[in-house]
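A single protein chain has been omitted from the complex, and every remaining protein chain is retained in its original position.
Chain IDs A, B and C follow the sequence of writing; residue 1 opens each chain.
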Amino acid sequence: MAATTEAKTRSLKTWQGINQALTEEMERDPSVVLVGEDVGCPGGPYGVTRGLLDRYGSKRVRDTPISEQVLVGLGVGAGAVGLRPVVEIMFFDFAMIAMDQIVNQAAKFRYFSGQSMPLTIRTMCGAGGPNGAQHSQNFEAWFCAVPGLKVIMPSNARDAKGLLKAAIRDDDPVLFIETLGLLPTRREVPVDEDFVLPIGVAETRREGTDVTVVAVGRLVDRALEAAEALAAEGVSVEVIDPRTLSPLDTETIVESVRRTGRLVVAQEATAPCSIGAELVALAAERCLPQLKAAPIRVASPFINVPTPVPLAEARAPKATDVAAAVRTVMEPA
Amino acid sequence: MAATTEAKTRSLKTWQGINQALTEEMERDPSVVLVGEDVGCPGGPYGVTRGLLDRYGSKRVRDTPISEQVLVGLGVGAGAVGLRPVVEIMFFDFAMIAMDQIVNQAAKFRYFSGQSMPLTIRTMCGAGGPNGAQHSQNFEAWFCAVPGLKVIMPSNARDAKGLLKAAIRDDDPVLFIETLGLLPTRREVPVDEDFVLPIGVAETRREGTDVTVVAVGRLVDRALEAAEALAAEGVSVEVIDPRTLSPLDTETIVESVRRTGRLVVAQEATAPCSIGAELVALAAERCLPQLKAAPIRVASPFINVPTPVPLAEARAPKATDVAAAVRTVMEPA
Amino acid sequence: MRLSRRFEETVHDQFHEGQVPGPLHLSIGQEAVAIGACEGLRVSDAILSTHRGHHHCLAKGASPGRLMAELLGRTAGYSRGRGGSMHVAIPSIGLLGTNGIVGAGLPIATGAAYAMQVQERDDVCVCFFGEGATGTGAFGEAINIAALWQLPLVFVCENNQYVELTPQELHVAGEIWRRGESFGMPGERVDGNDVGAVADAVATAVARARDGEGPTMIEALTYRWFGHYAGDQAAYREDEEVQRWRTLDPLVRSRAALSDADAGALDASVEDEIAAALAFALESPITGPDALAVDHLATV
Partner (left out) sequence: MRLSRRFEETVHDQFHEGQVPGPLHLSIGQEAVAIGACEGLRVSDAILSTHRGHHHCLAKGASPGRLMAELLGRTAGYSRGRGGSMHVAIPSIGLLGTNGIVGAGLPIATGAAYAMQVQERDDVCVCFFGEGATGTGAFGEAINIAALWQLPLVFVCENNQYVELTPQELHVAGEIWRRGESFGMPGERVDGNDVGAVADAVATAVARARDGEGPTMIEALTYRWFGHYAGDQAAYREDEEVQRWRTLDPLVRSRAALSDADAGALDASVEDEIAAALAFALESPITGPDALAVDHLATV
């Protein structure tokens, strides 16, 4: 699926991009249904699904009990008999209850049956609100270790819209990870209803020659901010947003790291066994001869997310952390 | 906790080492209880818990219904009010049902309460039997990304015994991962009832100067086999078994890689975002100046585990794969 | 039923000959449940099966040859011989999967039934599960939503009185057939060794479901003659108990309704079908490593 004309755009908040993607895809295809806690009448705890119930009725937009196993099961069962379900798991942390259905059922359906499982699971991660250690976790890496699943994690309104549309149209189970802290941020989004972005393709958000920064989710804007600041210091930073975490667009990343010889990865997740670990490993495996400095992971410290927002923000990596890491990799060996 | 006298040993199979650890710790401490499916009367599907019910009765050794959430909950609740519970989740794949209790409850109990959670969760991973895609998975990396949890994955009878005893005596929640394919393998095990190995300390199973192989679980024996074969070719291979995956003994590994300048990691798990990714990232971050060749991950291909044993074995990395990787990192740059 | 019985006896023989590369959970003795329950189902109806599911698969219309091929690890199997007994899913005939995870079919069943409701089809979903599965959280979630949404879903608990290696008394509190009561869902216990009784109870439930009257909980009491898996000697139960249940053989009971001639003709046709299935399976190549990577994603 290629992106279509992007001439006409509109500034949207990320939540609006998601809302438009859902609306347009439900409009386009009557087999698209949406199930989740509070997705209907209230329009979601953060308003993301606002208006859908009124338009598409309480069968296609269905408020569910607090039953996360059944939630994903609704998607698997409905996907198996002809619908194209979108399941919302309110917070990523609650996906812990539905892991069997995601990992052992949805992801393995095609392997067992040979048939498509056109299921999209939407959920929301990150420490963007006063929610604490059980409502703020970043588990994206885990799902990148599950064969049969695609994992998308957009960093802005445009990608959220274009990739959610792609996920819904896709014939495979897709975990679509929204980031709480990004819901109110804006980007220009093409108005074309067939604006669909390709799954598995990274976006180079800023070109540069000295250092490659691969940033994920909430850290993309921060990396861009850091790059801007560093430009003033004469450091040319390339910022890549993988957008799809599985399958990962390794070629774009490897090409960039080989060119710049330096890698910083930036993520809200903690470091161990994360996407950042995977990216640094990738660089070591495939770019060693070109590496001019040891890669650095900019990540949250390996501790729980505290509830008070100032503390949660203090824990999350900032633009200045990204900039500091870039300066470190720029130091003469 | 330091290891005690290891003078007198006996050859044990891994399952016997686990059984002895359970027996000795239940004998030593009446607050140790064991709950799980089939742990009592049948002694476990692979005989690992044989004899315990007869010795300690049906309260301390308790067969449960098929209720994995409650299983771990039994451990969390009992651990909170004064017991030292051991919970068995039969196959690692079934842990998917208990993820909330493990990740959101057990691991965060101390953070919230300041009190210890002396819980041990035992489970069994890997493609060692004719069990297929829902009974063979390796999720160890995921739990290494959870603050507040320790993760142990022994590769042999001696470590299984010494580390399970350590886990049970430890005041933190420990995920203790047994490997189906290793249950029947043997190693000499000290007979001393206070033989307890330290958590968080890697073991260098073979010393070498050319290449560091960090191998996990079932791949340790295969790495040792490869090292033996390579010795004949004049290649000196150091084999390190981290044993504890979280917290990881990074110093032992970094020291070795800096010394040899070459790293191969070997694991039964698939590569993305795995322990192997973490280890290669570690080498890139901390040993870059010494690296003489790009590190290699020897891992299972990123596909499901097939049911037929010959196919499952074909999928798993073999000693020859480890040897091939070592030869590759030995090639002149 | 005879087909199911002979199918499993045959695959059990193959197991002893080392031809079955995966686990084998036999339902010999329990056939009346699957056969009775599926009797009135359409191709467009769905079922969810379990780790002990050969009889469900055959009753819903799986080809004995391809199923045998799957169990024998052959390329002609439904999952190319990679999945075996616990991983057979044939969506085209409404078989949404046997399952290696106890209870996992229950949430999926709610999804299939929900889809039928959305699509305004008058199809139904029948969800089979063992009494052991009533201990799972998935079971509790599923009955609540099924009752709440009045889903076209029939719960069929195949209570064979053992849960792996322990008796059901260690697993089940109270009465399973009453589990739906407090949700406003009707329930019934039937003799699971009486194919007619099962068929009647499920037919009534299916009719209600097709009419939009919601789910039903059915508990079919039965017994597995063999161990939990092929190879399990089932030392945890008394011979006498096994013998007593063998005398309640559902096949013998249903046969009583047939004339000798009809029974003979049935037997002969089943033997032919089984022989053909086995030959088909054995002729199919043993699945090799080259088949392992396919069918993970539709598009990459």
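In the analysis below, a contact is a pair of C-beta atoms (placed from the backbone, for glycine too) under 8 Å apart; a residue touches a chain by one contact, two chains touch by 3 or more.
From a predicted model like this one, the values you see are computed outputs, not experimental measurements.
The shown chains contacted by the absent chain are A, B, C, with contact judged over the whole complex. Among the residues B:Glu25, B:Asp159 or B:Asp172, only B:Asp172 touches the chain that is left out of the figure. Set against the missing chain, the residues C:Leu148, C:Ala197, C:Val242 or C:Leu266 yield one that touches it, C:Leu148. Contact with the chain that does not appear here is found for just one residue of A:Glu25, A:Asp93, A:Asp221 or A:Asp249, A:Asp93.
Of the candidate positions C:Thr136, C:Thr166 or C:Ser254, contact with the unshown chain belongs to C:Thr136. When the omitted chain is restored, the residue from B:Gly17, B:Gly79 or B:Pro190 that touches it is B:Gly79.
Residues touching the missing chain, restricted to subunit C, are 134-141, 143-145, 147-148, 170-176, 178-179, 181-185 (touch as defined at the top). Touching residues on subunit B toward the chain that is not drawn are 33, 35, 59-60, 62, 64-65, 67, 69-83, 85, 100-101, 104-105, 108-116, 147-148, 150, 170-172, 199-200, 247. Counting over the whole complex, subunit A has residues 37-38, 40-42, 45, 63-69, 93-94, 96-97, 130-135, 301, 303-304, 306-311, 314-315 touching the chain that is not drawn.
Basically, only the chains that are shown with their structure count from here on.
Using mean Cα coordinates as chain centres, the one most removed from subunit B is C. The geometric centre of subunit A is 39 Å away from that of subunit C, both derived from CA atoms. Centroids of subunit A and subunit B (each the mean of its C-alpha atoms) stand 31 Å apart.
Averaging Cα coordinates per chain places subunit B and subunit C 36 Å apart.
The set of subunit C residues touching two or more other chains comprises 82-83, 87, 99-101, 137-138, 296. With touch defined as above, residues shared between interfaces to two or more other chains in subunit B number as follows: 69, 93-94, 96-97, 133-134, 303-304.
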